[in-house]
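See structure below.
Missing here is one protein chain; the remaining ones are kept as they sit in the complex.
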Amino acid sequence: MLTEFGKIFVFLLVAVIFVIALVIVAWLIRPSRPTKEKLMTYECGENPEGSPWVKFNIRFYVVALIFLIFDVEVVLLIPWALVYRQFGLGGFMVGAIFLIMLGLGMAYEWRKGDLEWERAKIIPPVIKRPVFSSKETREAEPVKSKQLV
Amino acid sequence: MSLELFLFLVFAAVAAVSGILMITRSEVVMAALFLILNLASLAGLYLLLNAQFIAVVQVIVYAGAIMVLFLFVIMLLRPEHEKIVTKISGIRTFAFIIAALVFVQLAYVILKSHPGSALNSDVTASVNAGTVESIGTELYTNYILPFEAAGFLLLAATIGAVVLAKRKFE
Partner (left out) sequence: MNVDYLVNSLYLIKPELAIASALVLLVLIDLIMGNNKKFLPYVAIAGLIAAAYFIIGQFGMNSLAFVSKSNKGMIIADPFGAFFKGIVVFASLFVVYFSIKSDEIKASFERHGEYYTLIFGMILGMFFMISASDLILIYISLELVSFSSYVLAGFTKTALRNSEAALKYVIYGGVSSGIMLFGISILYGITGSTNLYEINSLIQSSSIPNLTFILSGILIFVGIGYKISAAPFHFWTPDVYEGAPITITAFLSVASKAAGFALLIRFIKITFIKSVDSAGYWQLVDLIDWKTFFIFLSIITMTLGNFAALWQDNLKRMLAYSSIAHAGYLLLGMAVLSNQGMIAIIIYFAVYAITNLGAFFVVMLIANKIGSENIDDYKGLGYSQPFLGVSLAIFLISLTGLPPTAGFIGKLYLFIALVDAKMITLAVIALLNSVVALYYYIRVLKNLFLSRPANGTFEFKVSFSNGLVLVLLAAPIIILGIYFTPLVDLAKNSMQILGF
């Protein structure tokens, strides 16, 4: 007998087999003529330079943390949504108090500005007119411009 | 071989293999992805045990939310700088001993003490009742107080998370 979860399992199975089959078929059919340029990571025609790791903004982490907490709360609320009718007012109150707790947490984050995405202030670059006071700076200057080219 | 046994073997094999792959990868992101596979196959095992709710929770919370956190932490820490940690000698032996101890414990508990033939007949009932509805009924009859306490726990966790995360900005 196939339960509802059995059907989901069949879906998953079909999906996995389909993907694997496609990859294998593509691997069999396609011509394979790699060159150095083709194997390089594509970065708009530039040669890739440095580590591909970028330092992540910690704000993403805060959002993820808040997401995790509310995720757990949703999981606890699913059973409530299914059965609270059976329990009348008492059951409703129990869930309502739990929801108030969640609401408080949410209000807290809202009020404290943690849901806002503060953008980094863009400070326009201030170009100082180079003051050629000594000999060294005047000599150093052309080297810098060479690097930029 | 019944279908159930077959599925159990499949899920168990996937879980074990992905677990081993997870701890042997040197790429942290790869390890995290194998952990997701491991958690998902555990969800399959829960389903076979008739614990549908736990299975869904496993997928939503663990394979979903917690893994997102894992990946974010990996992104934050720039793991290519952290490879020296594995070089500490002795820690591997220590980990092996701990793992072996836990394994022996679990094996003993499962094989020797027959947790299936429990003292309380309610256990069989609770095995049959892994549906979301029955868990809901339990939550709103016997376990109201822990449920509300969990509400406070989550409120404290929310506030705590914000406090700790804010430290970094300032």
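A and B are the chain letters, set down in written order, and residue numbers restart from 1 in every chain.
The working rule: a contact is a pair of C-beta atoms (placed from the backbone, for glycine too) under 8 Å apart; a residue touches a chain by one contact, two chains touch by 3 or more.
The structure presented is a predicted model; accordingly, all values stated were derived computationally and were not measured.
> Touch as defined at the start, partner being the missing chain; which of A:6, A:48 or A:90 qualifies?
A:90
> So that we can see where the missing chain sits, which residues of chain A does it touch?
Touching the missing chain: residues 86-91, 100, 104, 107-108, 111.
> Which residues does chain B use to touch the chain missing from this display?
So the residues of chain B touching the unseen chain are 105, 108-109, 112-115, 118-123, 126, 140-146, 149-150, 152-153, 155-157, 159-160, 162-164, 166-167, 170.
By definition in this document, only the chains that are shown with their structure count from here on.
> Can you work out the whole-Å distance between the CA centroids of chain A and chain B?
Taking the mean C-alpha position of each chain, the two centres sit 22 Å apart.
> With touch defined as at the start, can you tell me which chain A residues reach chain B in the complex?
Interface residues on the chain A side: 5, 9, 51, 53-56, 58, 60-62, 64-69, 71-76, 78-80, 82-84, 86-87, 90-91, 94-95, 97-98, 101-102, 104-105, 108-109, 112, 114.
> What does chain B use to touch chain A in their complex?
Result: residues 7, 44, 47, 52-53, 55-57, 60-61, 64-66, 68-69, 72-73, 75-76, 78-80, 132-133, 135-137, 139-141, 144, 147-148, 150-152, 154-155, 157-159, 161-162, 165-166, 168-169 of chain B touch chain A.
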